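Apart from one protein chain that is not included, each protein chain of the complex appears where it belongs.
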Amino acid sequence: MASYLQTAHPMKHAIDILSTHPHPSPAGSTDAWTQLIKATADCAVSCQICADACLAEEKIDMLRRCIRSDLNCATVCEATLKLLITQTERDQAVLKAQVEACAKACGGCAEECEKHAKMHAHCRICAEACRACEKACQQVLTTV
Amino acid sequence: MASYLQTAHPMKHAIDILSTHPHPSPAGSTDAWTQLIKATADCAVSCQICADACLAEEKIDMLRRCIRSDLNCATVCEATLKLLITQTERDQAVLKAQVEACAKACGGCAEECEKHAKMHAHCRICAEACRACEKACQQVLTTV
Amino acid sequence: MASYLQTAHPMKHAIDILSTHPHPSPAGSTDAWTQLIKATADCAVSCQICADACLAEEKIDMLRRCIRSDLNCATVCEATLKLLITQTERDQAVLKAQVEACAKACGGCAEECEKHAKMHAHCRICAEACRACEKACQQVLTTV
Partner (left out) sequence: MASYLQTAHPMKHAIDILSTHPHPSPAGSTDAWTQLIKATADCAVSCQICADACLAEEKIDMLRRCIRSDLNCATVCEATLKLLITQTERDQAVLKAQVEACAKACGGCAEECEKHAKMHAHCRICAEACRACEKACQQVLTTV
């Protein structure tokens, strides 16, 4: 399944459409910014899937905090993504504060998922997605 | 920018994590289902970007309906994606009804975007994302 | 706490603003429609709180399905709310399909929460919110 999805090119239209904006914002042309758009989309969905997988684990009692941080991290990543794609009349101060919240949510969720990474593959992969997104947030914050 | 994003593999973790669920649902193993997960993610973000680009167009007066259907289609695709990744205690009747709503939202948005496709590249690409998602919905509906 | 919130008038601005639309849609003037706007907002937040409370219960093992249906019902209610407030260029077919999905999500979630209503007050109240929203959906569907 994984290989099928990978060859079929996820997010193709979303990526192509980014550069068609009539008045692209300056940030729209940087690699750090486009990298963060990808990272928040990837992390939001990864966290939702990890939460759902945790809900089915026999030892769910150990995973309460993991489910909670997965759900909240997904929420914050989704909101951040919606602000990131804004090129019309972008409010830089709001975007910066939201990316800071996203870095914190991803860092906290990664820390929790890493505790279960040896036991559960979904926690291991989710932690990687969170760390990648946290790093992409920090990269953008150096330029804002 | 587009080529950079394409080589760097969007949604990598989200795709890898899908197959790590402790009790995968039967539908989780079909190509149609995984294809729709990709399509809803792609379409939700494409519609958000198209709405934002329309907001910056000089002739915004002609694009009111396009902006509205972009925003609503994004909303419906996001909700559908969240139900699609559910493998724990999935409620098949709710999922089916939501995928039906998604097919309608994508079809309606595609129809509107197609009217502006010659004028605006973002509308053309967004219409393609909507049609791909509408088709992926219909594919899943034949199997539910 | 509850009495404080109740006197302080939740959703005051959201309710006042509804009638200021320059071109209100016909449906915007019916009680059934305004009732459903309230019900989806109430149900979405109630389901999120019930899921969070279930996550803290000692016997979480029994509540997996309840958490899952709470989260999905919240997702569907939020999306439905966003379509319901649309008075500009509303697509009636999409709205109808989304309200049908919402009725199913609320009905399914109520059924699950009712199983735990004697044990957990949050499940009892959440079931009531879901039934109220299911009924409000059905009321709107008779008029669309």
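The chains carry the letters A, B and C, assigned in the order they are written, with residues numbered from 1 in each.
Note that a contact is a pair of C-beta atoms (placed from the backbone, for glycine too) under 8 Å apart; a residue touches a chain by one contact, two chains touch by 3 or more.
Nothing here was measured: the structure is a model prediction, and the numbers come from that model.
Considering the intact complex, the chain excluded from display touches A, B, C. Interface note for the absent chain: among B:55, B:84 or B:136, the touching residue is B:55.
Touching the chain that is not shown, out of C:38, C:64 or C:115: C:38 (per the contact rule at the top).
On the side of chain C, the interface with the absent chain consists of residues 1-2, 4-6, 8-23, 29, 31, 34-35, 37-38, 41-43, 45-46, 48-50, 52-53, 55-58, 78, 81-82, 85-89, 120-122, 125-126, 128-129, 132, using the contact rule stated above. Not every partner is drawn; the one left out touches chain B at residues 52, 55-56, 60-61, 64, 67-68, 71.
Interface residues of chain A facing the missing partner chain: 64-65, 68-69, 71-72, 75-76, 78-79, 82-83, 86, 88-91, 93-94, 97-98, 100-101, 104-105, 108.
Here, only the chains that are shown with their structure count from here on.
Relative orientation of chain A with respect to chain B corresponds to a rotation of 180°, obtained by superposing CA atoms and rounded to a multiple of 5.
Per-chain Cα centroids separate chain A from chain C by 27 Å.
Taking the mean of the C-alpha atoms as each chain's centre, chain A and chain B sit 18 Å apart. Inter-chain centre distance (chain B to chain C, centres taken as mean C-alpha positions): 23 Å.
Shared interface positions of chain B, defined as residues touching 2 or more other chains, are 78, 82, 86, 88-89.
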